[in-house]
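For this view, one protein chain was removed and the others were kept in their places.
Moving on, here comes subunit A:
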Amino acid sequence: MSQVERLQWDVVVVGAGGAGLRAAIEAREQGARTAVICKSLFGKAHTVMAEGGIAAAMGNVNDHDDWRVHFRDTMRGGKFLNQWRMAELHAREAPDRVWELETWGALFDRTADGRISQRNFGGHEYPRLAHVGDRTGLELIRTLQQKIVELQQEDHRELGDYEARLKVFQECTVTRIVKDADGKVCGVFCYERESGRFFVIEAPSVVIATGGIGKSFKVTSNSWEYTGDGHALALLAGAPLLNMEFVQFHPTGMVWPPSVKGILVTESVRGDGGVLRNSEGKRFMFDYIPDVFKEKYAESEAEGDRWYDDPDHNRRPPELLPRDEVARAINSEVKAGRGSPHGGVFLDVSTRMPPDVVRRRLPSMYHQFKELADVDITAEAMEVGPTCHYVMGGIAVDSDSAAARGVPGLYAAGEVAGGMHGSNRLGGNSLSDLLVFGRRAGLHAARYAAGLDVRPVVDEGQVDAAAAEALRPFSAEAPEEGAPPENPYTLHQELQQTMNDLVGIIRREPEMAEALQKLAELRVRARRAGVEGHRQFNPGWHLSLDLRNMLLVSECIARAALERTESRGGHTREDWPGMDRRWRRANLLCRLADPTGGLAATDPVRGQIRLEREETEPIRPDLLALFDKEELVKYLSEEELHE
């Protein structure tokens, strides 16, 4: 039996971004002693990079807005693949979640009458995004962080200990979820980055809120933390992942210089009036309005331009189509030879608004281009191109409780949970998703923990196995006698290149098959990834452990993408270009091929992941009635319409 320190809490939240912190606040307010574990320092999570805003139908700027309109927009954006109940809860609850932030000290930008201002964004019918300039994510994370500190201050006053009921374990990483003999969650196995020390937090409820998977792709807007940890933890614990083929490529990432390639250029640039042009100076988006959106978007530049001031009598410009449409259009323009010098297209605000307005409304974009690319966006156009941004797929959860399927005590919220956004997420719906489902996950995790008479007991064998697995990189075997072990950084770069080239924005069957072959080779090599030095703050070691997760998640994406023979949202097949109504009700579930959680299978054909297909529940009739029949026939099959 290993000598690993044990700590006891009621709820453990893995991840301290928006979803994790909101879950922790809720669990603690429900009375659960709550621990938060995060890979970075408290307050540094990827949520800080969210720029545009939080979508919530408060109707502050246009009072026609309400939750039904938001629900409709979300379903359209996701091409009707969304778990409709999640989209409904999200649209209904988002305004309360935003208003609540104000009572915790958040300071959003204001309307002229002193309410929270709301801005336009792609796919949203009305101005809907509560925002703070273009640093909304920072405001969100800081507000939640400060709320946690407030709760800790309360505990300090009452109990003399800041961490009596809510503690953040910063710079710690979870490598395994531990279960009891009956398969119930009973804790997490972790290491502390600073010391390399292992510890186990015993808790009957675990909320996974680890965000996304972007670091498996070469060009990405995501930070180093986005290695698919939570996706992998859930898989290894026996929970299925849903619709992993849907990966969002944000249309506008920086493309130059190479070292910043992929860094996000906020959609607010377009929401506030920025336009996309090709090398011929043409606003090409007018050529890319798909049939399903024809009635909703402007036909001419003049109409699109009038819309900013008179949205009731004009239609929005096509630069504000959902992200998947814009990303594909940019990709096509560049392919057709009409791209910018560095392989993107031009995004221009300099001819659309005066310099001081640009600097006021888009301060961090101004700063980012000035500092990193020597480009003054008030005077010249930006060069932009698609960048891997978000995964719509994720842990399959119950819509109401955020409970992961099949693993009692496991919950998931935020980007790591699947279903809410269907095949494509609308901008602004991520921050609201974090708040709505973060709260729900925290609530139900706390209730579940409180409702147990007996706590599940940790299976010691699992703890020993987790410790051995985490230490393996220090004793990696060389690929051959005398050669050094595999370099984890090299393996990571090869993985990123593979996913970028073969399972990227436009997909083809032979390439995805090749990707699966390459992933299998990388899996074999990753088992021999070795590290130098010791366990204290050793990034090479950390990366070696993260590789397991990235390889698992990448296989899920490649396998599901190969299986889905249609194009929809964030999944575009060159060999299957159309959206197929028969696929609308099909969900693809990824499970670990070895149900015992083993990872020995390296066979490229079978791999580590098994796919299952299931049919979704029909959309509730009152929700379906929110759409016109003419619109529904574009998405739903005959039998669905008649049900």
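We take it that contacts are C-beta pairs under 8 Å (C-beta built on N, C-alpha and C of every residue); 3 or more make two chains touch, one makes a residue touch a chain; residues count from 1.
Methods note: contacts and distances are computed from a predicted model.
Participant: When one chain of this assembly is omitted, its UniProt record names it as which of these: "ABC transporter permease", "Succinate dehydrogenase/fumarate reductase iron-sulfur subunit", "TonB-linked outer membrane protein, SusC/RagA family" or "Fe-S cluster assembly protein SufD"?
Facilitator: "Succinate dehydrogenase/fumarate reductase iron-sulfur subunit"
Participant: Touching the absent chain in the whole complex: find that residue among A:461, A:533 or A:577.
Facilitator: For the chain that is not drawn, the touching residue is A:533.
Participant: Kindly state which of the options A:4, A:149 or A:357 is in contact with the chain not pictured.
Facilitator: A:149
Participant: Among A:411, A:437 or A:541, which residue is in touch with the absent chain?
Facilitator: A:541
Participant: On subunit A, what residues meet the omitted chain?
Facilitator: Residues in contact with the chain left out: 40-46, 48-49, 58, 95-96, 99-100, 102-105, 107, 109-110, 113-115, 132-133, 135, 137-139, 142, 146-147, 149-150, 152-153, 156, 162, 194, 223-225, 256-260, 263-264, 364, 367-368, 371-373, 487-490, 493, 531-534, 536-541.
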